[in-house]
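All protein chains but one are shown in place.
First chain written, first letter: the chains are A, B and C, and each begins at residue 1.
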Amino acid sequence: MSEHAVAPYRNDFLREVEKNVEEGHWVKMCMQCGVCAGSCPLGNAWAHPPQEIFMMIRAGKREEVLTSDSMWMCTSCYNCIVRCPRQLPITHIMHGLANYAHRLGLAPKGQPTQATATLFWNNLIKKGRVNELTFSLALYFKDGFVQGIKNALGMQSIGLGLMKAKRLNPMEILGGHGVKDQSGLQAMIAKAREIEDRKKGFSK
Amino acid sequence: MAEMKTAAYICSGCGIGERVSTAQMAKVAQKEGKMALVREHACLCDESGVQAIRDDIEKEAVTHIVIAACSRRAKTEAFNFPGIAMSRANIREGVIWSQPDDADRAETTQEMADDYVRMGCAEVKKMKVPEGNPNRASNKRILVVGGGVSGMTAALEMADAGYDTVLVEKSAALGGWSAQLVKRVPSKQPYADPADTGIAELAAKVSGHKHIKVYLNAVIAQTNGAPGRFSVDIAQESGATVTEEVGALIQATGFTPYDMMQLPELGAGKSPNVVDQLGLEKLVKAANGSPVKRPSDDGEVKSVVFIQCAGQRDEAMESGGRHLPYCSGHCCATSIKQAMYFKDANPDIDTMVMYTDLRVPGTGEDFYRSGQQKGVIFTKGKTASVEASGNACKVNFKDLILNEDATIEADLVVLATGMVANSGMNIDIPEEEVAKMEVKPVSILNLNYRQGKDMPQLKNGFADSHFICFPYETRRTGIYAAGPVRRPMDMTQAIEDATGAAMKAIQAVENASLGRAAHPRAGDLSYPIVRLEGCTQCKRCTVECPFGAIDEDEKRFPVFNESRCRRCGTCMGACPVRVISFENYSVDTVGMQIKSVDMPDEFSEKPRILILACENDAYPALDMAGMQRRSYSAFVRIVPVRCLGSVNTIWITDALNGGWDGVMMMGCKKGDDYQCHFVKGSEMASYRMSKVDDTLKQMGLETERVASYEVAITDIERVPQLIDEYAAKIKEIGMSPMKGFA
Amino acid sequence: MSASIATSQTILVVGGGISGMTAALEAAECGKQVILAEKLPTLGGRTAQLYRYFPKMCHPTCGLEINLRRLKGNRNVRVLTMAEVSAISGTRGDYTATLKIAPRYVNEKCTGCGDCSKAVSAEIPNPYNYGLDKMKAAYLPHGMAYPQRYVLDPAIVGTPDGEAAKAACKVGAIDLGMREETIELKVGAVVWATGWKPYDAAKIQPYGYDRFANVITSVEFERMCDPHGPTGGKILRPSDGKEAKNVAFIQCAGSRDENHLRHCSRICCMASLKQTQYVREAWGDDAKSTIYYIDIRAIDRFEDFYRMVQRDATVSFIKSKVAKIVQDEKTGDVVLHGVNTEGYQRYATPHDLAVLAVGMEPSIKGVKLPDDIVLDSSGFIETAGDGMFSAGCATNALDVNRAVQNATAASLRAIQVINKTANVEAA
Partner (left out) sequence: MAKKEYAFYPGCSSQKGASASNYLTSVNAMCDKLDVTITEIPDWNCCGASIGYAEGGELPRLALSARNFALAETHLPGKQMVATCAACWLAQREVKERLDHSEVLLKETNEALAAAGLQYQGTTPIRHMVEVLIEDLGYDALKQPVVKPLEGIKFAGYVGCQTNRPFGIAGESFENPVYLDKLVETVGGEAVPYDQKVACCGGALAFSEPEKSQKQIRDIVESAYDHGAEMIVTPCPLCQANVEIYQSEINKKQGTKFSMPVLYYSQLMTIAYGGSAKEAGLDGQLIRATKLEEIAKK
């Protein structure tokens, strides 16, 4: 990480975050009241709550922040946003940091939400709409075939229930929902990604 | 003044008539009170009642009246007769509302009412209508000491109100510290950026103003006199001394930054790259728009750390603190401003403010946000040490959020040290201790006052002021403190404060010219009159006066400076030979009330308890107890006094000699958090009362017969309890043996 | 009353709280003519509703008594109560102010004997106690009320209660026929001392002031601790009257918050520090106070008070903006949820009572004012125009000391206008 060696409490990492992380320019506005940390439904699961992460960014703790799994605990409930007295878009900053860490390959390996998110995204851009069956199957098998079978069996009753209730369609596996203009959609996503990578200096 | 003609008016309204015999009271007023005219009225405060009194004043030439009705605190608009001496017997709140409406209390209630009538008559006959201080002086010029932003503002505001002003500045130029600032913290929205100081313009206005006379390189050699007639010797650089006659003074002598050399642990003196806030202003001024240079090697400053509370918010000296125990208030905003100097010039410069509590009250919060917006970083941390490392500094601190020790390197470290008041000498330090000091304190006002050369200090070396309800009230009438000499403050507040002080100074000269008292008895025309032929030169009055109003002449007789006097009567209380009095408040006006009551014999089981109650707090509390119909013993007789400090022990001995069974003294809290409106009055009283036990023993009386209480105006529930407990105590120790001898 | 009592030499002071009284008295004691207009039936304002002042722990009514004495002894001040300024026209030195005077239904004859109050049966919420208790609909606002005249609540006018009050008054002070009147005054300068109001705590949703009985505001707590308040000075939980010994103080309730008040209200830290001492005085060592704060703003010599409270074993400090409050349906305890940011500890702490240190909102916020009055981003008066000035908490969030200081300055600025006009007229 030599090109990213940052002096403690100097603003190099803060500037990096402001440049490359979604809504990152808000980080400096935190006044350390902690209302975000107290408002998170999964609070206990956070090794570093948002306001602490903001402080760590200002303290130049690049490694610790980007390799942390804390921001992956965000359920997108938006409690922190509506209560923040400085109106920081905390949810989005957490998403942004997670995405940034993920794109840099620094996010903790096998972090379940990260893996799920990737599967979800790939599933949706394939056809432009989410295929819940293939998505959930993929999810079961993300940890390998054997574990996948276990997971699937574990959820079998639910799966069957959903099928009975016509809320899970086995035919989906043969294609199912999707947008008509899939090429256009994929071109659009590719273009968007290209611009973003250029802007944020991600290697493809 | 015309021949005294007395009249008593007995009101039977508000239920008085149903509870007591007003006819009986009228008889008392006539027979015992010797009132020339006595009238009863069904509702004395209505048009007809007031008109009846007016008619008597006009047609019957009545000069002295007793109103036996409600409390002196009620119906003041109705009972307002200029030029007439008036005493008010408190029959409503003080008798019928404080006594239960029971048949078995009817007799004692009537006795109470009768006694208050007796007391009213006795008092009014000893009252004169005050004519105002004869030694009034009407010089309305005002002198300001100190030419910083506070002093200049005060001078300008007074001049703009049409008052001639003299401004004395010890340095060669106007402006003070504020002249050294590059910019100031903004005082107008959006409170986002440093603003121009406006000092040059202010100084120009002051120097050019037709009502302002400026002395530079000048100090006060001596200050004589009193409000309306101060004469101030101004020593100039040339050595020449000029004397200015003025009516009031404003001390706006500002502050000195706390000496950062006391903070070696924070790198002061260890590295040239560690400066205080004024040091930084100098660096920025020197850079004059170009990048700020690092003192050690003129390298460009790339990073700055601001350390808040440097040498401030320390433990109190008495508990081992080495630095300032207080918070100077402005420093957080000032550091934000200074960080902006760098950020506005070049956002790539790292600036960090290290704080434990960021203190930017009011709209300062906007300025804080603006600082963050500009990229100033704020770290809640406690600095352990600052060390020089080459051309940089290492700041070692504990990050209180991340809860770990950390270090940051910076080119420049700015210490936010506090404000130390330039308040002159602390006159409460005894001379022998002053003698021991290696650095002798230097007086600023050089007051030629018996009690010392400067204004008394209140706390932490800041100039005297009651700091909640009446922030300008010092113990030196006609001399007001303004700006950081009074309390640490920023420029915006100093401007406010100076304007307020200017107001008070103007008021002081106006009141002095009319021979009237200043706060809190503003408008009071009475003044202390001394019979020097009786004086024994004991100096108690000169020592005890809370306001330093009394000096001594070469023959060590007291010299009263009436316009310095606040009319509290502490001198009257102090005088062992009772030669000091006020026209409408004297040893006699109270003494005769005490003598006037009807004293039942020792077998009557009707003790008499005298209550001397402070009219500012204890008396209103008793009134409100009545308003809430909280009853208390019928054996007490209450006499309001201006301040317990005015209580002369003769009243107590006379009372006891006269057969009173007990005396309750009710005054305000004393000490650091004093609530006495005359600052030291209640303290003086308690000091005197500590000696009263001996007197009692000599008289062969139990010491319980005199008791002192600290009573607050809110003690509405407590006061009746105190009274009843004391009445029980008296019952227990028995009636006074002195009855019948008087 | 006609306009003739006022001239271009008169100063109009709007608001009869401590700032307005100060501005009026300082000018009057300089010999100036002043009209002091207060919209409530009594002078005294917010400070009259405080139990004690920090840092001296002394009693606001003590200073009020002095100011009332100054007022009673000074004929230069003309007091108008129940009077609201509805319009101001003209310019520096020559303003015309229109005031609406609400009917009090009690005239100057009132002796303050209280017979009317005894006679009526209707009760109304007591504004002096922020509605925490009720009072008779014929009332004296409080023990220090000035003028010391009763007031009839409009609700009982035209009811048997109104008639009963009238019948009970022996001095004919009750005038049920009173109507709102409008008066015009010629004045030379105006001082706006309109003061502040507590921020509406119900808007701070996570704290559930509107849902949980045991969440109250700091101003309500002040009344509760006053021996003459609704609970006779006892610190009790509204929900069940249980003795509240474990009290939470929540700082910045509305203040320093872009969702509510942008500014810091300055007084709240000191107010809470002071209130911890009420709790201590009430329960001794059994007391337990916890202050949840972002920054403790104890400026100047107040730092000594802060240090004293820090040493108090019954008081603890947690650096945290409380995230939310839930009232336990069984115990009635209020449970505070949040994170102590100094080292990151989560808490879910039950307390008997939660006191919200509510911020100061300018009273004039949302009121129609003359055009040349400029408000800042928080609604405080920044500039009031050439011959008009703001004083006290109309200007900024100030403590009593600073409000009085500010009001004294404002009265000089008004006097400057008067004196200049006088000179012009003379010339």
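The criterion applied here is as follows: contacts are C-beta pairs under 8 Å (C-beta built on N, C-alpha and C of every residue); 3 or more make two chains touch, one makes a residue touch a chain.
What you see is a predicted model, and the numbers here were worked out from it, not measured in a lab.
Shown chains touched by the missing chain in the whole complex: A, C. When the whole complex is considered, the residue among C:44, C:206, C:254 or C:387 that touches the unshown chain is C:206.
If you put the missing chain back, the residues of chain C touching it would be 205-206, 208, 211, 324, 326. Seen across the whole complex, the unshown chain contacts chain A at 22, 41-42, 45, 72-73, 75-79, 81-83, 91, 95-96, 98-99, 102-103, 112-118, 120-122, 124-125, 128-130, 132, 136, 139, 157-158, 161-162, 165-169, 171-172, 176-177, 179-181, 184-185, 187-193, 195-196, 199.
As a convention for this text, only the chains that are shown with their structure count from here on.
Taking A-C and A-B together, the pair of chains sharing more C-beta contacts is A-C.
Within chain A, residues 31-32, 51-52, 86 each touch two or more of the remaining chains.
Shown for chain C are the residues in touch with two or more other chains, namely 256, 319, 341, 344. Interface of chain C with chain B (complex): residues 18, 25-26, 29-31, 51, 53, 55-63, 65-67, 69-70, 72-74, 108-109, 111-113, 143-144, 148, 170-171, 226-228, 256, 262-266, 295-304, 307, 319, 341-344, 376-378, 380, 382, 396-398, 400-402, 404-406, 408-409, 411-413, 415-416, 419-420, 423. The touching residues of chain B, counted against chain A in their complex, run 303, 350, 352, 358, 368-369, 372-373, 375, 377-380, 399, 401-402, 406-409.
Every residue of chain C that touches chain A in the complex is listed here, in rising order: 206, 252, 256-260, 294, 319-324, 337-341, 344, 346.
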